[in-house]
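As you look at this complex, bear in mind that one protein chain is not there, while each of the others sits in place.
Letters A and B mark the chains in the order given here, with residues in each chain numbered from 1 onward.
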Amino acid sequence: MLADVETKDIKVEGISYTYEGADSPAIADIDLGLEHGKLYALLGRNGSGKSTLARCLNGLLLPGAGRVVSCGMDTSEPGSVLEVPRHVAMVFQNPDTQIVGATVEEEVAFGPENLGLPTGQIRERVDRALELAGITSLATRQPLRLSQGQKQLVAIAGAIAMEPDFLVSDESTSMLDYSARVRVLDLFEQLRDAGMGIIHVTHFLEEATLADEVVVLESGRLVAQGTPQETLGDPQRVRSLGLDPLAVTVVAYELARLGHAVPEDVLTVKELVSWLYA
Amino acid sequence: MVGRDITIGQYLAAPTLLHRVDPRLKLGMVVIATVLVFLYPGWPLLVFALTLVALLAICRLPLIHVLKALRSVWVIVFVTFLLQLFLTPGVVIWHWGFLSITDSGLSNGIIFSARVVLLVVLLSALTMTTPPLRLADGLESVLRPLSRLRVPIARITTIVSITLMFIPNILDQSSKLVRAQMARGADFESANVLRRVKDVIPVLVPLFVKVFHDADDLAVAMDARAYGGGKGRTRLYPLKIHPTEALLSLAFVAVAIGILFIPLT
Partner (left out) sequence: MALRLRLEGVTYSYPLPGKDEAVAVTAVSLAVEPGDVLCLAGSNGSGKSTLAQVCTGLLAPSSGALYYGDERIEGRSALREFRRKVGLLFQNPEDQLFADTVEKDIAFGPHNHGLRGDALKARIQESAAMVGLPLDELGSRSPFSLSEGQKRRAALAGVLALDPEVLVLDEPFIGLDFEGRQSLASALTSYRAERGASIIIVTHELSHVWSLATTFGLLSEGRLVRFETREELLAGETDLAALGMQLPQWGSLARELLRAGVSLEDPADPRALAGAMAKRREATDGR
């Protein structure tokens, strides 16, 4: 097998995965290429396979067919088990069940500690991660006593401390309120700007409008991939995928029926209203 | 969540002097003290108890939390007391029908229940002042020689620490379940004790289900951060024993052993 020069991308090649005892595969025949420095939104109704796909990216789940090559490593290779998490980090939906540390800084240090790094380096990484996430002031607090939003920021800092090329967010905003979600998405954009690849699995279409690329799953298959405008602009299509279409696109659709053509890339209220006055 | 009682196993973030002490020293002191507690005859037990309380007070451990921990085990203490009281043979000093209390029964009752109380105090002091992961680190370090015998030390200690971490989770969950049952008409405040017991049992199954789910989630999250069973883990705050704390621990152990030899009847 040609060893890939260490590249900063994730190649998903024809993968399928079936959970034990399930009648049908959770995901089937998925081909996908993910680049660093981009923010991806992964959408799909419950049961469409989004979480399964996300967990295949960092080797948490090993595909039954096909392979995932994350940053040059085949996740199915036994040797990659401790290597892949260095490059592809993950945060989860429930802020409470991912925390192990007694203090925020110990929590963030957990990953680097597992990597066997010397104390000095661990300290540096922890400080850097806390600063990036904007939570340096919380360093000595007990994580379980923070708000849900703060806990997720701690979890993300813990992932950043691994200095990964990619961060996979498995619905990490689903349980948060609006202001907490804004903070998390802002952080994702910052990390993307700094060169990290972010794969954000979400229910919120408005979050998907911020992405560079949207990937949609349906019944375990990849059914749409493209810019937010391309994938989310047609409300009928969005509804058929079991998703709640953006209000703006529904109104734009109705306007088109009334004979007014609204430009195709309008996804936000601001854009629609400015068209109104154009 | 505010308002929750601190019970056994739960870490308390307070400025005690014991917090910074190396966990291995604390573990050692607790183990030795536990053995001694079972060796002390009558009065030395009281002397030790007073010494312990004094030590904890000096270290600024809020004793109210220790009392709360005791409150949750009062049943065990009480049962121990009763068993010794009524079942120890000796010179009878009181009787009523077939129940009789002997002099040895009385003294044994007090001694045995005092032992349970002291054990709880020692354990609480340990877990209150040592975060679970730190405790695991300490355990692992102490047990490391055993790893030559292929015992999976790191894994065991992780399990111990995560179990400790899950205690507040379990309490939270059970209170949520109780509330959900109450909202559907279950009566946890009934004067009828049997009814109360009957209503508690249904809470146990979903409690375990939920806790196992959460434990699973946690395991996955740890895997995602390259947790490999604890081998080769380094630390942000490596364990280091300072001479001062070593000396003080030795002093405590010396005093505790000394109490054993006090000539008290």
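As a convention for this text, contacts are C-beta pairs under 8 Å (C-beta built on N, C-alpha and C of every residue); 3 or more make two chains touch, one makes a residue touch a chain.
From a predicted model like this one, the values you see are computed outputs, not experimental measurements.
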{"item": "Option from A:Ser24, A:Asn46 or A:Ser137 whose C-beta touches the chain left out", "value": "A:Asn46"}
{"item": "Full-complex contact with the absent chain, from A:Ala65, A:Leu82, A:Ala139 or A:Val250", "value": "A:Val250"}
{"item": "Selected residue (touches chain absent from view) among B:Ile76, B:Ile159, B:Ala180 or B:Ala251", "value": "B:Ala180"}
{"item": "Missing-partner contacts on chain A, residue numbers", "value": "45-47, 93, 147-149, 174-180, 203, 206, 239, 242-244, 246-248, 250-251, 253-255, 257-260, 268-269, 272-273, 276-277"}
{"item": "Residues in chain B touching the chain absent from view", "value": "2-3, 5-6, 64, 173, 176-177, 179-187, 189, 202-203, 205-206, 209-210, 213"}
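By our rule, only the chains that are shown with their structure count from here on.
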{"item": "Gap in Å, rounded to a whole number, between the CA centres of chain B and chain A", "value": "41"}
{"item": "Residues on chain A engaged by chain B in the complex (per definition of touch)", "value": "58, 60, 81-82, 85-86, 89-90, 92, 94, 96-98, 100-103, 105-106, 109-119, 122-123, 126, 142, 144, 158-159, 162"}
{"item": "In the complex, chain B residues that touch chain A", "value": "11, 13, 131-134, 162, 165, 168-169, 214, 217-218, 220-228, 232-238"}
